[in-house]
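For this depiction, one protein chain was excluded, whereas all remaining protein chains were kept in their positions.
After this line comes chain A, so read on.
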Amino acid sequence: MTALAVTRATLTRVLRDRTALFFMVLLPVAIIVVIGVTVRGFDQFRVGLVPDPRSGPVAQELAADLAKAPGLRTRSYADAADARTALRRAELDAVILMPAGLDESVRAGRSVTVRVLVEPSGSAGHAAVSSVSAVVADHAGRLQAARFATGQSGGTFDGNLALARGAERASSPVAVRAETVNGQSDYLPLGYSYSTPTMLVLFVFINALAGGAAIVQTRRTGVYARALAAPVPARALVAGETIAYLLLALLQSLLIVGIGALAFDVAWGDPLAAGVLVTVWALVGTGAGVLAGALFRTPEQVHAIGPALGIGLGMLGGCMWPLALVPGWLRTAGHAVPQAWAVDAWTTLLSRDGDLSSVARELTVLTAFAVALLTCASLALRHRLTTSPGA
């Protein structure tokens, strides 16, 4: 009961603090949006389409195929110069110039070239060319089938093209699924599916660390010393603060999960595994926060060192960029911090349809981190309260 009195007081204070709420809710969401938009470019290319003003049905069909392609986000430009300007400004990854007289050339059996413009420095442009080529090749296959049928068995080109379309729909297509792979054949979540869970990992930890400042402040107000003059054991005060910061970490996690699912369409994977992962990560953050509250001398120290430490560990652990992109030694070093294990677990859940068993190793390591941090935090805070409660 006395522990819950401490929990209640701490929760009231934090939830009443607008600055704390900014860091708890608004800042994570803002950064999720920024990183989500940035990373989203890798799985959907922005392509400008400049159609021929005198285009016939074949050219229109190709334009429609390009517009429907899942890896492309097309935008039509009436003027090629405008599209080139957008490409130079990096508003587009590539520009497709539809050839003039496409319909006539195809019907006459002449070869046709679709020109795709890219910036030489943009790696996304070259990747976009591959996606455009795949759509054009698919379209060309249909045209070749129609021409072959016209040449071999008579009938009109348009009639045979319609038959080819029908045959394509009736037959089982050979599907190709594109995956972004690293050396271990794991593929990464992209866009908001990458930024939302990594920001959850980053901000729950940073906020928990910052919460240590409130513990230091309470120590310095003398409230703990006064509480120890009541029939309250030091362990009840420690438990009260720990429960408060655990609840705050869980609340923040649930907010990010909810906002991610509703606003950014993030599929969080197996609910049981995601729930366990959120809880274990909240415990890791709570342990770090209470430890900071026991070790630091002033709230200013916590404010100065806590976020920097949290960001540093987040960078090392793959919250800012995938560890798949860094050299092997850095990837290994990154796994010395709990963030890397949490990000690995989310990657498994979000991209590989993982369940509890498939993230068991990561959860075991994170649980070990949580137990170690909570034990150290509890001992350090109890020692601080019983030896120098007002300091």
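Quick note on the criterion: a residue touches a chain if its C-beta (ideal position, glycine included) is under 8 Å from a C-beta of that chain, and two chains touch if they have at least 3 such contacts; residues count from 1.
Convention: contacts and distances are computed from a predicted model.
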item	value
Among "Tryptophan-associated transmembrane protein (Trp_oprn_chp)", "cytochrome-c oxidase", "ABC transporter ATP-binding protein" or "1,2-phenylacetyl-CoA epoxidase subunit PaaD", the UniProt name of the subunit that does not appear here	"ABC transporter ATP-binding protein"
Residue, one of A:29, A:63, A:232 or A:373, that touches the chain absent here	A:232
Residue ranges of chain A at the interface with the undisplayed chain	1-2, 5, 8-9, 12-13, 16-17, 218, 221-223, 225-233, 236, 386, 389-390
